[in-house]
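Only a single protein chain was left out; the remaining protein chains are all shown in position.
After this line comes chain A, so read on.
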Amino acid sequence: MASATPRLLSFLFTPLRLTYPIHAIRTSHRSRTLSFLSFNLRRPNGRLRTVSSFASNGTNGMERMGQKDEERYDVIVVGGGHAGCEAALASARLGARTLLLTLNLDRIAWQPCNPAVGGPAKSQLVHEVDALGGEIGKMADRCYLQKRVLNLSKGPAVRALRAQTDKREYAMEMKKVVESNSNLFIREAMVTEVLIGKNDNIQGVRTFFGMDFFAPSVVLTTGTFMSGKIWVGRASMPAGRAGESASLGLTENLQSLGFETDRLKTGTPARVDCRSVDFSGLEPQYGDEEVSWFSFDPECHIEREQMCCYLTRTTSETHKLIRDNLNETPTYGGWVDAKGPRYCPSIEDKIVRFRDKESHQIFLEPEGRTVPELYVQGFSTGLPERLQLALLRTLPGLENCVMLRPAYAVEYDFLPAYQCSRSLMTKKIEGLFFSGQINGTTGYEEAAAQGIISGINAARHSEGKPVIVLERESSYIGTLIDDLVTKDLREPYRMLTSRSEHRLLLRADNADSRLTPLGREIGLIDDRRWDLYQSKQLRIKEEKERLKNVRVSGGEFAAEVATVSGQPVRDHTTLESILKKPHVQYKLLDKHGFGNENLSKCEKDCVEIDIKYAGFIMRQQSHLQQIVNQEHKRLPEDLDYYSMTTLSHESREKLSKVRPQTIGQASRIGGVSPADITALLIWVESNRRKANQRTQQELLRSGATDNHMAASSPTDSVVQATAI
């Protein structure tokens, strides 16, 4: 009962806390001691109450003097990758005293695979994280080597920005950001255990060297490190990434707590020395002349010199070499059967499965401005190292290449994410959050998206606030998490545009108008960003208004519009209806002096999209509206699906395993039919009514008793009686 006290108390103070509005505490110049003091002063009845209550529990290691304050945090984030950094930063910015534990301080936000951020669907994730106040977009904007917009002519919803990044610079810049937050503490450590309280709530973590750190919220972002094992050919060693030790013991600890774990596999290609590559015969791939940005914050929009990528292809020698040595590869040699992703096949997979294709494209991407490494995209392999160089040298331009790092595959433990709710808190242990590859995803962007949500929720949870959930329809982040917690994963999950049912509404250009108000409410968007956001929206609105009212007749402009669109232009046509015509872009308005110079390029894009596709957008929205009402109907968490005889046996099993939170989620679980959903609806509704009836009767009864008691006993005693 005692351990319930802090929670209850903090709940009772919830309304009080309103008088201390929590803005992200960003006092980077202040020394740590000072900021900690100010932290104490600012929040007299918030988190400290929660923290100090642990002392009375007498948990291990807590009695020792001197450590008391330092070992207690509001949030502990385990792992310093892309999920961990976002989580830790979000949490710290929300005012939570946050500890980031990582195996190697020099590998913070490392990009172990492709040195790139963005691409279809992934770029939407980056924009969304940025709109919420996350870091990944700013980092990619700051450290890019090359930027390109993909799918430019295929529609506004699938337009995608991709940046090649300097991976050293990226890691260093992120480290600087992480280090400069006064609420964020970093420590090298290998976590081997999570500490659990009496009520199945998290209390902290234990490290390999026997340290205990305490916090009411813990975020695990272990990436590929949990029991990680890397393979080159037949040789393998325990490692999270090449050259970095794996994290051992945590899997077993989580299993002993009743978590189900499984294993996934992924890989990364070889790196070659760019000085040994002959680029003269290769097709260069330049960046865009007009650079686009991930972040909505213009402060990050600093153009830099761009580097070039190159395109080469596999040859018949490549194919022959692979076919001759198939039995040397893990998959076809048959000594590894963990599941690799379909969208990231090894070169041997490509050649075996697509026999007819004579050649496959291979991209050569620089990994940084100051390093000679080149990433050989599309060429990951499980062949032994002795064959890898020979294989690389079959590629045109790489005939004399020097290999710097061999390609390797990595196997690691993950926790099927049905064990998490959509806040990313585990269903079993209150206050324990999972994010990133531990949930079975792949990609920096997917990790960052989960990271920011778990960071926000970890901070909110430690403060006793309700956690937040992004609905599937609200964002790619919501879609990602909804898929993770409902669907059965058979391979690492990568975000794709086709996973979103209403992607026309989830565009890059409107990520801010979808999510920044939420970021502001949560407390991750400061006044400067908020002002920028509001003035941007105002400009867009006014411009749309202007276009609706300005009319043009005849002239050169009309003539060019007619040529471009192939449609006649009537007299007194509004600029709005001109913009609706096919192939007419805002640029054309600018060209003839009908544009608005106060608008930035991206704002003009917004105006153009809003006007041009208004009909489609409206239709999608009303379509969405129709399903949302039913889909968002809540399902109680303690439903006994096995007792519902109107459900099919299969769906009873699936539903009890996944435990969906809404009807919509339930309907997305494989094997649950529409008839089952109807049965579920009826069951829930009738139970709700039964419960209502009961509550009413109880209230009626207790109301009578309370009235009777009110005269004799003060209200406070009731509080105590409940709390103790």
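Just so it is clear, a contact is a pair of C-beta atoms (placed from the backbone, for glycine too) under 8 Å apart; a residue touches a chain by one contact, two chains touch by 3 or more; residues count from 1.
Quick note on the criterion: contacts and distances are computed from a predicted model.
S.K.: Assign the chain not included in the display its UniProt protein name, restricting the answer to "tRNA modification GTPase MnmE", "Elongator complex protein 4", "Histidine-containing phosphotransfer protein" or "Guanine nucleotide-binding protein subunit gamma".
M.R.: UniProt lists the chain left out of the view as "tRNA modification GTPase MnmE".
S.K.: Which listed residue, A:258, A:298 or A:466, touches the chain dropped from view?
M.R.: A:466
S.K.: Using the touch definition up top, pick the residue from A:112, A:345 or A:368 that touches the left-out chain.
M.R.: Of the listed residues, the one touching the omitted chain is A:345.
S.K.: Considering the complete complex, identify which of A:203, A:421 or A:573 is in touch with the unshown chain.
M.R.: The single option touching the absent chain is A:421.
S.K.: Residues on chain A that touch the omitted chain in the whole complex?
M.R.: Residues in contact with the chain left out: 7-8, 11-12, 14-15, 18, 113-114, 120-121, 150-151, 153-158, 269, 341-345, 350, 353-354, 357, 360-361, 363, 377-380, 421-423, 425, 430, 457, 465-471, 473-475, 478, 496-499, 502-505, 510, 513-515, 517-518, 520-522, 537, 540-541, 582-583, 606, 610, 613-614, 616-618, 620-622, 624-630, 632-634, 637, 646, 661, 668, 673-675, 678-679, 681-683, 685-686, 689-690, 696, 699-700, 703-704, 706-707, 710, 715, 718-719, 722.
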